[in-house]
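Note that one protein chain is taken out, while the other chains of the complex remain in position.
Chains: A, B, C, D and E, in written order; residue numbering restarts at 1 for each.
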Amino acid sequence: DFMNALTEVRPAYGVSEAELEEAVRLGIIPYSPHIDSTIEEMMRVVGMIKEDPNKFSTSVLFHGPRSSGKTALAAHIAMQSGFPFVKLITPADLVGYRDDFAKKDYVHKAFADAYKSPASILILDDFERLIGWNPIGMRCSEVMLQALTTLIVSKPPKNHRLLVFVTTSRASMLKMLEIDMDFAKKVAVPSVSSLDELRTVLRESRVFNPEDINEAVNLVRQDARTDKIGVGIKTVLDCIFEARAGGGPSAEIITTFSGLLVEKIQEMQA
Amino acid sequence: DFMNALTEVRPAYGVSEAELEEAVRLGIIPYSPHIDSTIEEMMRVVGMIKEDPNKFSTSVLFHGPRSSGKTALAAHIAMQSGFPFVKLITPADLVGYRDDFAKKDYVHKAFADAYKSPASILILDDFERLIGWNPIGMRCSEVMLQALTTLIVSKPPKNHRLLVFVTTSRASMLKMLEIDMDFAKKVAVPSVSSLDELRTVLRESRVFNPEDINEAVNLVRQDARTDKIGVGIKTVLDCIFEARAGGGPSAEIITTFSGLLVEKIQEMQA
Amino acid sequence: DFMNALTEVRPAYGVSEAELEEAVRLGIIPYSPHIDSTIEEMMRVVGMIKEDPNKFSTSVLFHGPRSSGKTALAAHIAMQSGFPFVKLITPADLVGYRDDFAKKDYVHKAFADAYKSPASILILDDFERLIGWNPIGMRCSEVMLQALTTLIVSKPPKNHRLLVFVTTSRASMLKMLEIDMDFAKKVAVPSVSSLDELRTVLRESRVFNPEDINEAVNLVRQDARTDKIGVGIKTVLDCIFEARAGGGPSAEIITTFSGLLVEKIQEMQA
Amino acid sequence: DFMNALTEVRPAYGVSEAELEEAVRLGIIPYSPHIDSTIEEMMRVVGMIKEDPNKFSTSVLFHGPRSSGKTALAAHIAMQSGFPFVKLITPADLVGYRDDFAKKDYVHKAFADAYKSPASILILDDFERLIGWNPIGMRCSEVMLQALTTLIVSKPPKNHRLLVFVTTSRASMLKMLEIDMDFAKKVAVPSVSSLDELRTVLRESRVFNPEDINEAVNLVRQDARTDKIGVGIKTVLDCIFEARAGGGPSAEIITTFSGLLVEKIQEMQA
Amino acid sequence: DFMNALTEVRPAYGVSEAELEEAVRLGIIPYSPHIDSTIEEMMRVVGMIKEDPNKFSTSVLFHGPRSSGKTALAAHIAMQSGFPFVKLITPADLVGYRDDFAKKDYVHKAFADAYKSPASILILDDFERLIGWNPIGMRCSEVMLQALTTLIVSKPPKNHRLLVFVTTSRASMLKMLEIDMDFAKKVAVPSVSSLDELRTVLRESRVFNPEDINEAVNLVRQDARTDKIGVGIKTVLDCIFEARAGGGPSAEIITTFSGLLVEKIQEMQA
Partner (left out) sequence: DFMNALTEVRPAYGVSEAELEEAVRLGIIPYSPHIDSTIEEMMRVVGMIKEDPNKFSTSVLFHGPRSSGKTALAAHIAMQSGFPFVKLITPADLVGYRDDFAKKDYVHKAFADAYKSPASILILDDFERLIGWNPIGMRCSEVMLQALTTLIVSKPPKNHRLLVFVTTSRASMLKMLEIDMDFAKKVAVPSVSSLDELRTVLRESRVFNPEDINEAVNLVRQDARTDKIGVGIKTVLDCIFEARAGGGPSAEIITTFSGLLVEKIQEMQA
């Protein structure tokens, strides 16, 4: 029961970061095989950085469209890692600092803290925002760009181990900045893609009963005039909540849900 | 009686912001069905952010041409929401601050204040001016752009609820900045469009008597040589005031009104 | 008698600003009907801002070629308004301030002062210089641009009334900056245009006697090979002064005047 | 005797500025009628600013190619003016100041000092360098540009009189900056142009005897293969000095002079 | 035995820089004749700077694709040099400094320290990052660029000797900055190129036994569909570690290794 699961107490992990828990507040719905395989592959990398005698650090880029679950996945893996130090760095953490130098110091300190722990995971969330990317003129903060790209490839002190996760919905920006090759691993996090995947999400969300799910899926297929969803898991869940919030009989909720989702599908295709 | 209504005392709401009242000083004239439906839809969003167990925050963009009533509509909904904390942030609030860093701090503090309340609405009015947009060279304040876009998508602390309203008359600028997709909802606020809508505005403004209204509308149609008004509600009301201020017999006021409005219609079409 | 009038004591007005008087030191010569009609129209706006129950502030743009009398006209209307607070803000007032932030503070303070008065007129003279416009690269001071455009459209505190006059000889720059639509009213202030208008100016200036005026006008028409003057009133007056300063018999003064003016006519056409 | 004249004591003038004297150290050789006519015309402007009841200030631009004598002419006229306050502002005066703000303050102070005197002349020498013009990217100091252009058109306090002279060898730059029209008068200062003008310069410099002058002029005409000199008076004098410095019989000095000047003629034509 | 060698204690050298050792932690595998010849040539340069009576300083640029072993080679040669002062300067050393001025001071101090020693080697690692190169807009820190390029060509004090090593994976950037000619020597450090070179690396790494190596190489050739590897030695070693970390029977490790390497081969070719 996915919805109830949200109120369950999660198993404790070494790092008391409410933010990490918040990032996966709606859980990880295995709506497609790629989700489990991604988690598995990442747990292998986690294992290597934990124990390999020759490999002490690496970096992984989680890239994919908006709302596809990049942050949740990175946070989920970090929480499963058992590393004694895990820290999520988001753009919101930086807003309060006066200027780019102060922002850089904050991030630098996070790495310095991580270096003190025998093994750490740092998640640099929304990389494009961390560097202050502006698509007009394709500008960004040089100070943050230089600091972050340097820190991502730098090595922790001798015998310390560090795993850096970076999330972005602008893989093309990283290519233009020619820093995409700085990541040892790249993990694609796609949108909810097929009607079957949508069906799974609806089922797991427990808002609809089985027949309703079929009707909802058919309505979406019919109105969107496509079998391709192309909308991130976060947005799909949002549509469910909004439809439910509208209230009324389940038929109405289905219609509202379908309307909201189709709008998003079309927005994405535009 | 619309004109008299302006002097009535409005029902008290939790937040003592004269500015909000000022923003809807001339009331909300329901000159078109889209106005009520927009208010309804927004009240549903307000309800969801108030109560949904899974959805604690969202953002809405009010976009439309100059003077179309964006600020008044956002302020009206915020005043109806019953949220304990409502704040309007306008470019004029920022003029006095020394530089962009001080401006950012002001906005950041507004968000911090909102986070302290269990449920809040923040209105970021005239987004293009808040970020200091300059169409020549398509430049803006990077500091404000990064801070505002980060704050708009950031989440309030656990179990706190936040609704962010943003108004702009430059939707295309937000597209170029690639931040239009950061808004969960987008609400179009169009100009007064048809002669019928114009008729309603004239009627509700109680400056003209019924026959005069017909004559005024005919005069406008005739002189503008179009059935499309395309002028914002605020400008239409301004033309009424200016015509009235000119004084003289009602025929003269009608002529003056029509002249002023037609000039605006043509200015808009140029 | 225009020249003598310059030494007359002007009727006192509420605001002790020698600068305003200085701006119309050479008086307002009604060399064309548009001058009286412009003054009339503006006095209507002045009246509306003084008394309308719904309209408390507006802004007017005086635009026209160099030396056409924009500043003098705006100052003249302000002095006639009877508003208790009138202030002229010119680029020269700002030169002494260290940087754009200090300049902004100066202008901001002028608005703050105006807000304290029940009714005020602020004249922002030479807008292009106030914002530090540089045609090469089409750059200007972002700080001043943002502050001024925000202040121009901002409203005074409740029940206070404010009229903002702005002068510029670069209307096209305002269009490029997309701020021309921020002005509720736009007033064109043209150059001295026809030979008849020139004749009136010469007559009112009392430097020449009637026959000389005819000769001067004929000389100008002949040498300039056009009936179009296209030179601002300020420049025409300058040519008169310079010719007079040369001294000698009136025939020589006429020749000198004609020579100087024709040079200016041709400079303007180039 | 031009060369001896250099050691004569000049008549005292009100302002103790060794720099002004230095600027005309090599005197003003009347090698062409335009020199006397320019001086005459300027003395008329000087007279007008001294006494006209309606005209208290104006500005003059001295423009011409490198080394053509712009600074010397402006300084010469200023010294002849009899104005109680005369000041020459050169780029070298500004080098020592920390940044553009300090440079602006220096110039601003010069104007403030001038305003204190009943009548003043300010010479802004080498305008392009005063504003820090860089032809690559066509950039300059915005701070200096805005301050200087504002000060040039600003008026002195009531009943004070100010004449501003500006020199530049980049008239086209002023056109691009759209400030060429800010000058009430423009004075062209051309190079030494014809062989006859060259002959006069050689004669007045008293380095060569009459036959030598003929030979020198013929040699130049022959080697340069043109009748057009196109080299500034300052450069012509430099070639004379350098040839003389080489020493030897007069034939050799003539050859050296001709060689140096022809090189400059060709450099200018390239 | 290459893998065991990693734990051996290295022969002491004059400079206690753990960083230098860390840079060659995985040793120098002589997988191609060019490696020995490069080292030889550089030892000759080292010798010259040690002893030549006319040559006291020079600079060498190590350039090549990512991960090709540039830093390790430069560090290896520096450690073999026997110079009393050797220092490695990396981008990570600079992250903590506030701004470019502080970064410049750090580097400047390193040179000043080197100048104090009779003979020194400075390694400027990752030159493109040291100067903060951003390929978008092709910008970099002017402060660092000017300081580094000046220091690289500057001479140590009389009778002091200095060898500067610079590494970069962006030789083309140096060409664009027109500083490639500032280096007296340029050393190309290529990727692992042929299957034979790959075989040598696999053999020296002692992870696979002889038959397995053959199978691995065949698998790579087959899957990559090319005989050209084009992947840096560091990346090849990483693939070995990751494959080993996956665990399981040697056949599986071979498959994993081949898969990982082929992915990198194709990434490089894209």
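Quick notes
Criterion: a residue touches a chain if its C-beta (ideal position, glycine included) is under 8 Å from a C-beta of that chain, and two chains touch if they have at least 3 such contacts.
None of the values given here were measured: they were computed from a predicted structure.
Within the full complex, the chain left out of the display is in contact with D, E.
Note on the undisplayed chain: of the listed residues E:23, E:151, E:198 or E:239, the one touching it is E:151. Only one of D:37, D:134, D:222 or D:269 touches the chain withheld from this view, namely D:134.
On the side of chain D, touch with the chain left out of the figure occurs at residues 3, 6, 18, 22, 26, 66, 90-92, 94-96, 98-99, 129, 132, 134-137, 139, 141, 237-238, 241-242, 244-246, 267. Contact residues of chain E toward the unshown chain are 44, 47-48, 51-52, 54-55, 101, 104, 108, 138-139, 142-143, 145-147, 149-151, 154-155, 158, 176-178, 181, 184.
By definition in this document, only the chains that are shown with their structure count from here on.
Note on connectivity: the fewest chain-to-chain touch steps from chain B to chain D number 2. Least-squares overlay of CA atoms from chain C onto chain D yields a rotation of 60° to the nearest 5.
Remark: chain A and chain B have CA centroids separated by 34 Å (rounded to whole angstrom). In terms of their C-alpha centroids, the spacing between chain A and chain C amounts to 60 Å.
Those residues of chain E in touch with two or more other chains do not exist in this structure.
Of all possible chain pairs, the ones that touch are A-B, A-E, B-C, C-D.
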